[in-house]
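Notes follow once the structure below has been shown.
Every protein chain except one is present and positioned as in the full complex.
To keep things simple, chains are lettered A and B as they appear, and every chain counts its residues starting from 1.
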Amino acid sequence: MTTIRTLTRPEVRTPSTTKKWPIVMGFLAPALLLYFVFVLWPIIQAMHYSVYHWNGLEPLTDFVGFNNFTKAFGDPVFRSALYHNFIILGLSLALQLPFALFLAVMLDQNLKGRALMRMLFFAPYVLSEVVTAVVWRQIFRPSGAIDAVISGVSSHDFQGLWLANPKIVLYSLFFVITWKYFGFHMMIMLAGLQQIPDELQEAAAIDGASSWQAFRCITLPLLAPAIRVSVFLSMIGSIQLFDVVWVLTGGGPINASNTMATYMYDWGFERHHIGYANAVSVIVFGLSLLVALAYQRWALRRDVEGSLTAMGA
Amino acid sequence: MHKYTRATWFVVLLVVLSLVACACGDDTVTTTAGAEATTTTAAVTTTEAPTTTEPQPVTIEWWHIEVSDPGLSLWQDVADEYMAAHPWVTINITVQENEAFKTALATNMQAGDVPDLFQSWGGGALREQVDAGLVQDITDLAAPWVDQISPGALTMMMIDGKLYGAPWDLGLVGIWYNKTLFADAGVEAPIATWEDLLADVQTFQDAGITPISLAEGDKWPGMFWYAELALRIGGADVMEAAAVNQNFDDPAFLTAGEELAALVALDPFQAGFLATPWDTPDGSAAVLANGNAAMLLMGQWAPGTMRSNGPDLAASGELGWFSFPAYEGGAGASTDAFGGGNGFAVGNDAPPETVDFLGYISSVDVATRIGETGARLPVVIGSEDSVTDPDLAAVLAGMSQATYFQLYLDQAYPPAVGAAVNDAVALLFANAGTPQDVVDAVNAAWAGE
Partner (left out) sequence: MVDDVVDLATRPTQLPGSGRRFEIRSAVARGFLYLVALVVLATIILPVLYVILGGFRSTPQLASDPLGLPHPWLFSNYRAVLGLGSFWRQVWNSTLIAMITVGLVLPAASLAAFVLSRFRFKAREGIYTLFTFGLLFPVTVAILPLFIVVRQLHLINSPLGVALPQAAFALPLSIIILRPFFASIPGDFEEAAMLDGAGPLRFYWSILLPLSRPVMATITVLTIVTSWNAFLLPLVVLNKSVQHTLPLGVTNFSSQYTTDTAKVLAFTALSMIPALLFYVIAERQIVKGLAGGAIKG
């Protein structure tokens, strides 16, 4: 009997607007205060620092304008880091998300041990990056667990150089990232799947649609909001990737697994070029913004007020 | 309604937690000696030397990076002894591992918060700190004890003639080798020239022995090879000029890169060396300790690290040391030393007791104990006998006879330039860069300072 209206946003109808403002402001105050002091102000500061050449220790005097930005795009190491971010982004969208979707659909079936599987699939997300790195470093090290397995199976001494070979380290990294985050995306899709009312499925079955047809024409479109959320978070996450990379490979060897964030950290904390590092962080922020806006424009062109998705930005 | 009660409890809990959190901001734990880092109750600090018979209580914030024994216990004992002798002084020790220390120090310094006494490697980073006014000129305050330290070593913590701290460990880099493997391959130690070394690499390979163990995963070990070659080829003058003029334009640097590339072309390193770390059970130290390679270019801490990660070659007499080979036709002398060490710098706000404590660390007694750990080489005159290991004694002798001392390049130069050297040399090792690229990269980094 309780209907959940989805396309309208019910408003509080108060007698006059003036009475609302204290409430609105009062309710918003804690969040706004926290947000301004610890998020907005640092962002503004970062933008401020980004136009200086500064080692963080001396006074802020060496104004260089956009030099830091041109320097970044002129640095092959930064460009390769940017490239790595987009490789990871592409791989995530092409491999990780379909995989998560597949698992979500699978868990939606009446398989035995569903609940346990669901719990275990999400578990890696809960582990910290440091722990993840320790675990996988041990497994990937020369003559480590993986090498031992392959040696055992192929009966000759195998050394995979998973993290030592510049050509494959990025993909080893992607594997670890997938391991850590696929459960999270799977959960989002699973939740979306459970929103789909049974009646639609039953109606399709009555109309003679095959399982695949039902999936393609009913499930998938109705799953779109969940997929959109997942895609969005995945894209932003790929652009900002830091923790796992830094602890697992440090961006190496020879910058083969560098991301923009590890590059920024290196230049800021190790080389003491704070202004430059802040410029890189502004670039990361700008790219994320660009992606977010472009995505919203493309993905939400049919929606009203963005109310069908969780991303109302 | 029960909902209110639950919510109320939650709010109460939150308030209580916040109060606890605020109180925890000044948490205190009593001092215990032993394997854990400790802090003691912080008393109010003053910066005046005690002028009355009742000295004002003073706190010294000490940050070091010896996270494990023997260094961890040694520094704790030293602090305890000093505190016992000077009851009004409290020393708060913060121990962090290397990378965490650098990050924490950087952020603290950038916020203007400098520890009173902290780990330092001298060189460009120290110069940055001096320029920013974050470290104290202790030339005068240290006068009572500064002569205890060997003058050559002291220069490590000096910038433009003024002293900003004190070293407690200094050594030079050389080639550590496995005597058994050398005998097996029929190679004579010491290897006299660079040309001999290249030939010997071939000999080792023919005998089925990996010639060189290299931890290029950490990048600085590769830089060691480059720096030694540059020093032998160009000599002291070229190295000094490079630091002053801030470029690698001298042809010696290009030649060094070419010679290094020639070595890399022989493929003399262990498998996966591009990502091999230094100090882990599967690191480059362990490779040598386990008898899986013949040679290792490393500093004075090598035996200690090898001991922790594998069999004790030194104890079984299989470990040897010789200084880096000469370069025929090069301007360098074989008594030119490339190396570095550890020191403590004094923060700009540190109380005078800090300098006095540093004097205690620089005493013959403490220096002797440092030497006895077998992992470091003390710099205090009169403590040389504490170094009993023959190889380390050879290193110490090399230090005392050094005609010129070049600090590690990634310490001597500003951090960004040092990182550029490390990175460019790593590319050389990966066959992804040319010798000219190294010169260009370093010049560009210096220009960007």
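Going forward, a contact is a pair of C-beta atoms (placed from the backbone, for glycine too) under 8 Å apart; a residue touches a chain by one contact, two chains touch by 3 or more.
What you see is a predicted model, and the numbers here were worked out from it, not measured in a lab.
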Indicate each shown chain that the hidden chain touches within the full complex. A, B
Touching the hidden chain in the complete assembly: which of A:92, A:172 or A:281 does that? A:281
Touch criterion as defined above, residue of A:72, A:88, A:103 or A:299 at the omitted chain: A:103
Given the contact definition stated above, which residue among A:52, A:136 or A:276 touches the chain not shown here? A:136
Residues from chain A at the interface with the omitted partner, ascending: 2-6, 9-13, 17, 20-21, 23-24, 27-28, 30-32, 34-35, 37-43, 45-46, 49, 56, 102-103, 105-111, 114-115, 117-131, 134-136, 138-139, 143-145, 147-149, 152, 179, 187-188, 190-198, 201-202, 205, 211-212, 214-215, 219, 222, 225-226, 229, 236, 240, 242-243, 247, 261, 264-265, 268, 274, 277-278, 281, 284-285, 288-289, 292, 307-313
Positions on chain B where the hidden chain makes contact: 1, 3, 7, 10, 13-14, 17-18, 20-22, 24-25, 27, 29, 36-37, 39, 67-68, 92, 94-100, 103-104, 107-108, 110-111, 113, 279-282, 308-309
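Going forward, only the chains that are shown with their structure count from here on.
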Cα-centroid distance, chain A relative to chain B, in whole angstrom: 38
Would you pull the chain B residues touching chain A in the complex into a rising list? 102-103, 106-107, 109-110, 128-129, 131-132, 134, 216-217, 219, 271-276, 282, 414-416, 419, 423, 426-427, 430, 432, 448
Listed in rising order, chain A residues that touch chain B in their complex are 55-58, 71, 77, 141-143, 159, 161, 163-166, 169, 249, 252-255, 266-267, 269-274
